[in-house]
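Note that one protein chain is taken out, while the other chains of the complex remain in position.
Should a chain be cited, it is by its letter among A, B and C, assigned in written order, with residues numbered from 1 in that chain.
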Amino acid sequence: MEILISIKPLLTVLVPLLVIPILVSSSQKPNVREAWIFGAGFVMFFLVASMVPAVLSGSKIVFTLFELAPGADIAFQVDGLGMLFALVAGSLYIVTSLYSIGYMRGLKEHGQTRFVSFFALAISATMGAAFSANLLTLYLFYEILSLATYPLVAHHEDAKSRISARRYLVFILGTSIGLVLPAMIYCYHVTGTLAFSTAGIFAGQLSKPAATVLLLMFVFGFAKAGIMPFHSWLPAAMVAPTPVSALLHAVAVVKVGVFSIVRVITGIFGVDLLAHFNLGVVVMVIASFTIIVSSCIALSQDELKRRLAFSTISQLSYIVFGVALLSPSGQLGGVIHILMHAFGKITLFFCAGAIFVATGKKYISQMKGLGRQMPVTFAAFFIGSLGVIGLPPTGGFYSKWNLILGTLEAGQTIFMVVLLVSSFLNAFYFLPIVYQAFFGKGKDDLSGARVKIQEANLCLVLPLAITALASIGLFFFPQMFVDLITLGLNL
Amino acid sequence: MKFFGFVIVCLTGGLLLYGTMDLPDWGDPGSPASTHLSDYYIEHIVEETQVPNLVTAVLADYRGYDTMFETAVVFCAGLACFLLLRDFRPKKDRYFRHVPTGVMLHFKNPQTRLIAGNEFEHMDKDWVPSDMIIKTVCRILIPFIQIYALYVVAHGDFSPGGGFQGGVIFGSSLILMAISYNLKTLVKRVTEKFLSVFAALGVLIYVGLGVAAMLMGGHFLDYGMLAPLLPSDPGHIRALGMLGVEIGVGIAVMAVMVIIYINIVSEGRHDEGL
Amino acid sequence: MNNMPAILVLAPLLGAFFACLAAWIQKQLSYYIALAAMAVSCFAAVSVLTDVITSGTMQYRMAGWAPPMGIELRIDLLNAMVLVLISAIAFVNLVASVKNVEQEISDRAPSFYVMYLLFVVGLLGVTATGDLFNLYVLIEITSLTSYTLIALGDKDRAPLAALNYIFIGVIGASFYLLGVGYLYITTGSLNMADVAVILKGIQGSSAVLTAFILCILGVWIKMALFPLHVWLPNAYAFAPVGFARVVAPLMTKVMVYVMVRLMVTVFGLEYIFETLNLADAVVWLAVTAILAGAFTALFQKDLKKMLAYIIVCEIGYMVGGAWLGNSLGMTGAILHILNDGLMTFALFLAVGNIIYMRRQTAFSDLSGLFAAMPWTMAGFVLAGLSIIGVPPTCGFFSKWYLVLGAFEAGAYHFAAALIISSLVCAVLFFKVFEICFFEADSGAGDHNPAKVITEAPVSMLASLGLVSVAIIAAGIYAGTIVDTIILPFLQ
Partner (left out) sequence: MSDILPLIVAKYNFWLYIILMMIGLYAMIAKNNLMKKLVGMNIFQTAIILFYVSIGYKHGATIPIIQGGHGGHSAHDAVIHAADYINPLPHVLMLTAIVVSVATFGVAMALCVRIYQRYQTLEEDELRMRVSERITHE
């Protein structure tokens, strides 16, 4: 494998960071401010994209920033896995920026400059996490991301957001300091390195009980992944403005949590070690539990964003589940679900936000018949649902397919049942919404009069249409991403 | 608290006594303390500095750096008393005595002024007429005390004495004046500005000598380097340097003693008090 | 001959007396003299540090006498670093505090500056000296000045707090003096290096043990290690803020330095960890200190008090780290001297700004601060995160070494205490952040919900900004600091 030294990963992280002072100084001129955001978004995306060919050709791009101690430095590395994640986050950032303009202006939110600044900080941290070369760097960006999203969750500055923000912080910061930090330092103490390597870093220095404890500390410690019982921050964090929920709580933040777990399983422990101790099953049990229980909870939620949140929790566990299968197809299915779920879920959140801006409705029970008023939105919602459930013609099908294949490969037939059951549950909590929206009768249109089409403004509709179409596109062209994952995980 | 204190005292005392077990006997000429540095000082000081009083030599030369900070500590104490207690607000209740008649006047408003010139005297509330005998004796004594103080400073090199001792004696002569007459008499003669300038100046003489040595190319406080500046034979130069330093110390200590006294007895008002 | 080590101490000393004289001419002059003196000292400290890094330990013979006879300044990597820290903080604080001093003690500001300079002289002298008794004299200068300056604070309670501090401080200093007495009786010398050589031959002596215990106890009292900390919270909370800012970060840190110096240079680590069996007990004491400090801080209702207890907690970090008995722990402790100095300074700078604008620091007075003083709060948040130990702030990296050292020594209770205190600090700081963020400023009035920015003067903000940058820089370059300063020192 060829190793290239390049400053590009650092630049990718720095671009959104450097644009923050400009955003702050142009707070009186919203248009200028928004232009800068797009500029930064595109520059960042092109930087990421420019590294794709190199990564696809099997090279690895590295850049070391600072050395703390041997084996533990602040360093970047771009491999297939990180590239996949960076592509997802980078492309969706641009779309979300467009969406948030429509949303924030549509609702005349306060503190928009603060909002976009911390948004940029959050995306910078996400990129950093994607390109981390070792656990220390990953932890660094993980923490920055936690703190950058705090003001976003607390955006409304009222009692409800105060409680939610507090819960968010207690779970995220508490677990990362209380579990990940000691586990990480212990790893360093044992091995003297924290750099990711597909063979794992332990090389037989770990007994089974120690490995189990460490693994559990990591899996629960990265609470952004929403593994139960550390999931309840996510529904609470839905008080944030919808763009935050969309990008951060469907894509960036939660996926960083899952991504960290994937990194730990594949890069720190290594597949062989876990297979040797048979620890994959432990993680799978935890993930399965989360999948089923949160799906059931999602069924009972009436607030759309909360239902989406619980759905997210269960979908995140798919990824963890897939990686913990330790079989090639399972890992492929799990990791590619990062991509597929991101596009599906962000579409759903965009729709929820668009509905709220256009009609002020938050609850599913109020949405009967709304599909005739907002056909584009609900069509997108339908596509997004299909993606999350895992039905063709959306990319979600591809990941679900591989996951099920993986369970068969690993010989874990019981867990296949889990996947199937949860898919049914997914269908149960999404499809009725769409059905009711198009064919149900709301209170207002008892008269049967023809409803006027009344979509939200273009800034809102365009992004959700784009992501919905992308979701379908991924069904037909997943090959590049499959290659990235295969390279990244050495499958 | 009493029991707690007792326990602490017992523990500390026990530790200290335990420590004495391995200490050399009292007055043992062979103990490390009496041989290692001590022998060097006793045998080499006169040769190196021409100062027969070893304590002065070690104090002002070998450990002159320590002594400089010691003087700074004294300065600190004076400044601390000033900072903590000095009160510039005039006192509300004031008493005046009409000197020819001995009548006392009590003013409750600080703004009130007396027009008559020298006939009135600002008084303490619990004023007692000063005793003739005490006044006279002190008046005679104070100059002698002060001369003695100067002698102690100047003779620190050869006999017991030095800047600290001399300074304290000088300061106490001034305090004696305040006690035998009253505080106002002292404050009138030795103003606050005078004292504070002298306190700083005294330490400054010390540090200045050291810096001068440094400017002449030596180490800080290396009096030997002052030879070109002082009219003396090179052998004596360290002794002269020490004398200069002792004078500085004396000035500072004298001023600070008086500052502390004045501030504490008058609660910072500099008008009434002992 | 390089006179820089002497100049470093003498510049503020001379400055103090000139400032005292100048005050009789023009009050303002004394401030500028103080500023100039500190600038010179700062410059000298930096030049000494670079010299020591390039050409090794510096010795400066006071009055030209060779070491055991005369007093020497002995500056190696450790104290060079601490000297830079002290002079830099003292200088920056002088810039930042001029307005606070005007506000709090306007009528005797010149005397304040004189005292302030003498305090700094004491700290610098303590750090630079190579003589045990000289150390005592200089400790007394710092103590005497700090008693006085603390008493200038809160009119009602500061004198009492200061008097308590005197009693305990005198006991501490006297213990140290007694310890030096025992050392002198057994070795006949006062020079640290000389004493260390002689001590190697008489390690079994009960007198040496007593001397060691007395010295260390004395230093512990002065640094306020739990349970000898009772004087600290009141003293620091009631002190005038211009002084609290410099005494809080520096006084305890310098005492930790003295402890490290006594352990490493005078008594020798071999003696402490191999001949004596105290290390375990001391680490447990440190654990208690950390937990007690952190949990007592939870119950405080005033920002200054809370910070004071956090200092108590941080002292536990350093003492525990130094007594772990391995070089990682010692590295962490030494690094934490630097880092904690910076963090505490930044926190108190922010507190000073708040006091300047609001006069009060009770939690109930902090509402709406994020809106009113965004820059001050940005610095405060950064310092708070550093105390919590979030990367890339410097607090994380010293914690890293401390936990690593704890693992290596098998002191898992110490590692646990560090993690728990981080969590408690997170609770503490986010409690404050919440109050400042969510609760609207009652003073601003309801009719004017638009946020009025009432920031502190530029000089104060610039200082805070500078220290914030230093916090990040110390974090990023933690590896460099360890490699160039701490590890060479320990070898």
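The working rule: contacts are C-beta pairs under 8 Å (C-beta built on N, C-alpha and C of every residue); 3 or more make two chains touch, one makes a residue touch a chain.
Predicted, not measured: the structure shown is a model, and the values here were computed from it.
Colleague: Going by the touch rule at the top, give the shown chains the omitted chain contacts.
Modeller: Spelled out, the missing chain touches these shown chains: B, C.
Colleague: Any idea which of C:Asn100, C:Thr127, C:Thr148 or C:Thr252 touches the chain not displayed?
Modeller: Touching the chain that is not displayed is residue C:Thr148.
Colleague: Determine which one of C:Tyr32, C:Phe167 or C:Tyr412 touches the chain that has been left out.
Modeller: C:Phe167
Colleague: Given the full complex, what residues of chain C touch the hidden partner chain?
Modeller: Against the left-out chain, chain C lists 133, 136-137, 140, 143-144, 147-148, 151, 155-157, 159-160, 162-163, 166-167, 170-171, 174, 177-178, 181, 184-185, 190.
Colleague: What does the interface between chain B and the hidden chain look like in terms of residue numbers?
Modeller: Answer for chain B: residues 1-2, 4-6, 8-9, 12-13, 16-17, 20-21, 23, 25-29, 33-35, 37-39, 41-43, 45-47, 50-55, 57-59, 63, 66-67, 70, 73-74, 76-78, 80-81, 84-85, 158-160, 164, 235-236, 260, 263-264, 267-268 touch the chain left out.
Here is the rule we use: only the chains that are shown with their structure count from here on.
Colleague: Per the contact rule at the top, check every chain pair and give me the one with the most C-beta pairs in contact.
Modeller: B-C
Colleague: Can you tell me which chain is nearest the middle of the complex, judged by mean CA position?
Modeller: Central chain: C.
Colleague: Rounded to the nearest whole Å, what is the centre-to-centre distance of chain A and chain C, using the mean of the C-alpha atoms as each centre?
Modeller: So the centroids are 43 Å from each other.
Colleague: At what distance in angstrom does the C-alpha mean of chain B lie from that of chain A?
Modeller: 74
Colleague: Please report how many Å separate the Cα centroid of chain B from that of chain C, as a whole number.
Modeller: About 32 Å, centre to centre.
Colleague: For chain A, jot down the residues that touch at least 2 other chains.
Modeller: none
Colleague: Once bound in the complex, which stretches of chain C touch chain A?
Modeller: Residues in contact with chain A: 385, 388-392, 397, 400, 403-404, 407-408, 415-416, 419-420, 422-423, 426, 430, 434, 437-438, 476-480, 482.
Colleague: Which of the residues in chain C come into contact with chain B in the complex?
Modeller: Residues 1, 3, 6, 10, 13-14, 16-18, 20-21, 24, 60-65, 68-71, 107-108, 111-112, 114-115, 118, 121, 125, 131, 133-134, 137-138, 140-141, 144-145, 147-148, 151-152, 159, 178, 182, 184-190, 198, 205-211, 213-214 of chain C touch chain B in their complex.
Colleague: Could you pull out which chain A residues touch chain C in their complex?
Modeller: 65-69, 72-74, 136, 139-140, 143-144, 147, 151, 154, 157-159, 161-162, 165-166, 169, 173-174, 177-178, 181-182, 185-186, 188-189
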